[in-house]
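Mind having a look at this structure? Questions to follow.
Note that this complex is displayed minus one protein chain, with the remaining chains in position.
The chains carry the letters A, B and C, assigned in the order they are written, with residues numbered from 1 in each.
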Amino acid sequence: MGMNLGDEVRVTLFGESHGVAVGALLEGLPAGTPIDELRLISDLERRRPGRRLLSSRAELDLCEILSGVHEGKATGAPILLLVRNQDAKPRDYAFLPDHPRPGHADLPESVRTGGHADPRGGGSHSGRLTLGLVAAGALVREILIARRVDVVAHCAGIGGIKARYSQESQDSEACKLLNCNDMNAADEMLTLVHSLRKDGDTIGSTVEARIEGLELGLGEPWFDGIEPALARGLMAIPGARAVEFGRGADVVNMRGSEHNDAWGDGPKPIGDDADGALGGMATGAPLRILVHFKPPSSISIPQMTLHLPSGEMRELTIGGRHDPVLAPRAAPVVEAVCSLIIADLMTIRESST
Amino acid sequence: MGMNLGDEVRVTLFGESHGVAVGALLEGLPAGTPIDELRLISDLERRRPGRRLLSSRAELDLCEILSGVHEGKATGAPILLLVRNQDAKPRDYAFLPDHPRPGHADLPESVRTGGHADPRGGGSHSGRLTLGLVAAGALVREILIARRVDVVAHCAGIGGIKARYSQESQDSEACKLLNCNDMNAADEMLTLVHSLRKDGDTIGSTVEARIEGLELGLGEPWFDGIEPALARGLMAIPGARAVEFGRGADVVNMRGSEHNDAWGDGPKPIGDDADGALGGMATGAPLRILVHFKPPSSISIPQMTLHLPSGEMRELTIGGRHDPVLAPRAAPVVEAVCSLIIADLMTIRESST
Amino acid sequence: MGMNLGDEVRVTLFGESHGVAVGALLEGLPAGTPIDELRLISDLERRRPGRRLLSSRAELDLCEILSGVHEGKATGAPILLLVRNQDAKPRDYAFLPDHPRPGHADLPESVRTGGHADPRGGGSHSGRLTLGLVAAGALVREILIARRVDVVAHCAGIGGIKARYSQESQDSEACKLLNCNDMNAADEMLTLVHSLRKDGDTIGSTVEARIEGLELGLGEPWFDGIEPALARGLMAIPGARAVEFGRGADVVNMRGSEHNDAWGDGPKPIGDDADGALGGMATGAPLRILVHFKPPSSISIPQMTLHLPSGEMRELTIGGRHDPVLAPRAAPVVEAVCSLIIADLMTIRESST
Partner (left out) sequence: MGMNLGDEVRVTLFGESHGVAVGALLEGLPAGTPIDELRLISDLERRRPGRRLLSSRAELDLCEILSGVHEGKATGAPILLLVRNQDAKPRDYAFLPDHPRPGHADLPESVRTGGHADPRGGGSHSGRLTLGLVAAGALVREILIARRVDVVAHCAGIGGIKARYSQESQDSEACKLLNCNDMNAADEMLTLVHSLRKDGDTIGSTVEARIEGLELGLGEPWFDGIEPALARGLMAIPGARAVEFGRGADVVNMRGSEHNDAWGDGPKPIGDDADGALGGMATGAPLRILVHFKPPSSISIPQMTLHLPSGEMRELTIGGRHDPVLAPRAAPVVEAVCSLIIADLMTIRESST
């Protein structure tokens, strides 16, 4: 039904952007998993709106854990993660559903639900629901840590500006604001975002993720393999338009003799950019992922678009509080989605006797 | 467990490349759906090995329908599609599992299954299992036709050579051989493939698919949306490394004012390259998809790679019968995967009362 | 993972008996379904503890609807139903997990979760979680009403006292207190329950349900058929030990010539007690169901039972607030489970083209 991710470790999102609450129900976190509330808070903080330059919506995003935890550990029962909306402004969306926004899902969702969707700010399609992913992702992170798996994601590109991930901590304000681990690029990006904001326009962007420590053979065959599972989860993040694994689209110009990674000691494939997954299973090499996001659809420049009751093209000016670019706030979401999917694959039964 | 695709209309693959048989169990094809055996035969023919230049494995790929059909129509019960292997040569794989092939899933699969996988020709990970996808895809096509949905895919790139899809029938031998709908490009591609074959090397490639006729609002929210569902299915095709929707990775360089497609009459988004899907739901515009495939891993050039029992790097020369490039035979597989997923979304319950 | 029921219309339970909250996440309620808050309140009232003679736990069971509803109707997105516990007394369970109660799941659950379960009052295994089933059942009832399906359940037996369901409204206090639709039997039952309560003992009981208005052919084959689906859901109600459909266990003594129901006008099977389901599908006749419940395991009579740390048999006296018999409060739960399962079967795709 669309709002569930995972099989053994499964998250179900609920809530609406301008309704009472948003959150997630997390099932299958193994009994005994420690609950790290500080990580929950800090992960939510990384995606929180209200930072300078990004959406000015003022949400504290205080997350209650209402079930499934006893004495600081998971009981194995479903964990309810709930955040009440505090700065909802449903009146900003009075033009809906009559005057659907270009590039938004307003109109398809209205048609799909026979007009019964909650249209305010995208309702349950809103990027605000990624909060539940980040909350659930924070809790499953313990499973990954216990198996020495690390997932990191950062903003790797905005418009024409590319950033290179650097392991050294990046303490500049621009880096923190943009979730970008390249100090020089972050400064440039900030200037670009400033100017876009002044224009009332938005820009496309890229998140890069890197998963390290996956054991050789982790995964499943075919449709539940690592890449298919990640591709599904990542393409569900609002605004995602393309996803690449390993050497990505560049493989088209490569020959087999150049692309094949020989097996070496470990065993593990040899080479810096060796494939981290083959046939849906981990090779032992790091897995590199790129997710490309479109420019946010909410621009403050007036747009001519169909007004449904009149059947005429009319000018629409969108108010509300929106992001000029997606990757900075999407980076922790990409991290969470990767964490949830890897945790799910790790808890699938051992397939040998 | 990995070998199932779909929810209401679901296909489960089975079989091994060099075992007794391959095929698919297709569940959920609505009772009364006409079974078009000619399409089944012609779709299988498009992906069949044994064509000049591609794999020389001689398989007739005769597909038996063993259940779920009565008087030429689906009964609603599971449909078993079975093809017996006729040209299996398991002896070609005597070097496995001791000397795993670079770029193949041999080693991860062996580790995953505690050494119990069938290693011959990739076993159940082999591209030969895409036969079941194509067979099942041929049967679900009736559902799409009944709702005036068209899915076409062709080989859109090999190495640096790009092809443009042309609706006019392309009768050249090169076009048929490569499942490419651009006569000039196909000739060039053929020359390139010839020369690679002589070198014993392989090359990367791209399949482009186009889905037309999807009704506004078709789809599901979040993880079961059109793009997430397609991304999962397409990334499971052996060798896929990246998938793009709509304007794909190019969105990174676009501004919102440029990328947003205004709604116009229909209602439908205006513009030739307007987004075919938003938030997991169809907009009414055609949906364009690119899938990028790596160069096939089986090259006949000798490769130095780990020999497990000795712990030494040793030279491995791979025999067997393999494809120099994936896109030509992957095109009908991409078509089948898209058809299966769209058919599944179409049979999901109506979500309004 | 155990706490989900249904496929298209799916309920997931969460919460703990003596934790912060209990409730349900209801997915798949079709967009546009009216939300009847009065039914929600009255259904919860029927299963509420704190009635005279039954458990003295004082819970108001005020249920918040936190998502998935807009302007009084379902949006199609997940609906979060939340009740905060107000009269939890976790100190009553200090003897756990060391001294597990006979007849309770305390010990198996502790072993299953490696000691990480919440043991207080049964934790997430508690009958208190049936509250989520009743809340979700109240909301799906609209789907049944729209298709003229009626589900009723009542307390049909306590110990040796049997009750016959009567359609006429039963206004006696005993009837209301026991959810029993037979005035004479209810009075007798009440006397029996009084005396058991004095003894500190409990007694077994039976709920009878009747589903009317199912259309001929509703259902699925085999494992998702009406009877298998209901049997699964009903056997999950805490304390259920047997379930019977149609003529139930009495069929063992019948001959085919006597048991077969001829088809008559409608078409519909002829006869007052004709089978309401055949092969997992509805026949058009009413479907009769019996669910037999064991005596509640919590008795106030001291019991000798294993004390785990010492390895000795020791006397255990259980405090807390418990029911002397299950059927009265289980009747609305049986109704809810039947409603949820029938609603799920009704929203499964039409299986013919």
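As a working rule, a contact is a pair of C-beta atoms (placed from the backbone, for glycine too) under 8 Å apart; a residue touches a chain by one contact, two chains touch by 3 or more.
Quick caveat: nothing in here was measured; it's all calculated off a predicted structure.
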Request  = Using the definition of touch stated at the top, determine which of C:33, C:297 or C:339 touches the missing chain.
outcome  = C:297
Remark   = By the document's definition of touch, the residue of C:15, C:28 or C:238 touching the omitted chain is C:238
Query = Out of C:73, C:125 or C:154, which is the one that touches the chain we can't see?
reply = C:125
Key: Positions on chain C where the hidden chain makes contact   = 1-5, 13, 100, 102-105, 107-116, 122, 124-125, 129, 157, 159-160, 196, 201-206, 216-225, 227-229, 231-236, 238, 240-249, 251-265, 267, 269, 275, 278-283, 292-299, 301, 303-306, 308, 311, 313, 351-353
Ask   = Taking the full complex into account, what residues of chain B touch the chain not shown?
value = 1, 3-4, 8, 10, 12-16, 19-23, 25, 27-28, 31-32, 66-68, 70, 73-80, 82, 112-118, 123-124
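FYI, only the chains that are shown with their structure count from here on.
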Remark   = Farthest chain from chain A by C-alpha centroid distance is chain C
Ask   = What chain is most central when centres are computed from CA atoms?
value = A
Distance between the centres, which are taken as Cα means, of chain C and chain A, whole angstrom = 39
Remark   = So, in whole Å, the Cα centroid of chain A is separated from that of chain B by 27
Ask   = Between chain B and chain C, what's the gap in Å when you average each chain's C-alpha atoms?
value = 47
Note = Flagged in chain B as touching 2+ other chains are 221, 351-353
